[in-house]
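Reviewing the structure listed below.
Missing here is one protein chain; the remaining ones are kept as they sit in the complex.
Right, chain A next:
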Amino acid sequence: MARRTIKVDYLARVEGEGGLKVVVRDGKVASAELNIFEPPRFFEAFLRGRAFNEAPDITARICGICPVAYQMSAVHAMENALGITVTGSLRDLRRLIYCGEWIESHALHIYMLHAPDFLGYEGAIDMARDHGDVVRRGLSLKQAGNEIVTLLGGREIHPINVRIGGFYRAPRKRELAPLAEKLKWARDAALETVRWSSSLDFPERERDYTFVALRHGKEYPFNEGRISSNRGLDIAAAEYDDHFEETHVERSTALHSRFKGGGTYLTGPLARYNLNFDCLSPLAQDAAREAGLERNCSNPYRSIVVRAVEVLYACDEALRIISAYEEPDRPAVPVEPCAGSGYGATEAPRGLLYHHYRLESDGLIAQARIVPPTSQNQASIEEDLASYIGDFLDLPDDELRHRCEQTVRNYDPCISCSAHFLRLDLDRG
């Protein structure tokens, strides 16, 4: 029996430690597994007994790539438990810092992690030898996103200025002015990124995905909206556990998120785009059409173009927020601890990030639950490998391995995040 095993022991250009294994038998893909060997860090365990207002800083440390997402899901879940709502300029500032993280994280993925797959390089530093201007544009775009996070948050990784109720210090209007100048350049660079990425060579592969993302209806979702799908799902974050579950897959010790009653789904840029195209700014919609994207896109290899469209939107939205900004009367809504249960779901660059906390009357955390996007996408990643790789089996091992890695990187998986909540396959065999 012809048997061929493609193994990638240490998946590069993803955040965290993972590998994958694809078994081919008689010319067909027999199994495809994404293995996660990131050591567990037990966040949900040690959050118990911590004060409610520590959650944003502690959960940020789950992921150095998307700390703002963790801070945002944490503050929204806590505010839900405490019965407060943040509105006006403070709400806008939260969208603004999220714009920064999307620009920074997406630019990193597009130019440094994903593009080398399409152009045949080991990484962006190799790629820079032949495509110096492209890589430099990517780095400057990433820097523009980081400048937003740094101004609002104090630093780009693990920002220190986010708190429940708002911020420790709100920026002065004049502090935002220089940022706007950089963002005008970034918006042009993002437009260029959409055009450039659409010229890459995409395998024509599509599946009938169930897309899950927030939908707000009036704005492209960052912090707020209902959890929605292209198959009629429309629920509040508080109902998440009624509809989704983490199941144990027999051949792996990793938990996969699925719909209760079965069915995998995809979360992230592709899902957001498919569910919220009408809420993109006119500039982003036009750029998407010009790049050959329809209102719906089910080819995960084209996610690099969708990310570029989201970068363009985030630049556009950041400029809108900065020009409309009025300094708030106070940097945060005052909060008092009380017993309660709170739920929050926001859109991390990689997709839906769900937090749930139960608080004691003194504000100490009694229970914490966090579901990051990569654990939700893991089942979909494996299904993509199983259904797409079959067409590439004629390739030599090395190229096939590369194609498998590219298929995983379509999701921009953040393994550092997901492993903290997954049961791990620790068979390192």
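Note that in this section a residue touches a chain if its C-beta (ideal position, glycine included) is under 8 Å from a C-beta of that chain, and two chains touch if they have at least 3 such contacts; residues count from 1.
As a working rule, contacts and distances are computed from a predicted model.
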- [ ] Leaving aside the chains on screen, match the unshown one to its UniProt name from "histidine kinase", "Oxidoreductase", "Acetolactate synthase small subunit" or "Cysteine desulfurase".
- [x] "Oxidoreductase"
TODO: Write down which of A:154, A:203 or A:340 is the residue touching the left-out chain.
DONE: A:154
Task: Touching the absent chain when the full complex is considered, from A:135, A:288 or A:400 - done: A:135
TODO: Consider the whole complex, including the chain that is not shown, and state which of A:20, A:58 or A:194 touches that chain.
DONE: A:58
TODO: Tell me which residue among A:35, A:89 or A:146 touches the hidden chain in the full complex.
DONE: A:146
Task: Contacts of chain A with the absent chain, listed as residue ranges - done: 10-17, 38-46, 48, 50-51, 54, 57-58, 61-65, 67, 108, 112, 116, 122-126, 128, 132, 135-136, 139-140, 142-143, 146, 154-158, 160-161, 163, 167-169, 248, 253, 331, 405, 416, 420-421, 423-424, 426, 428
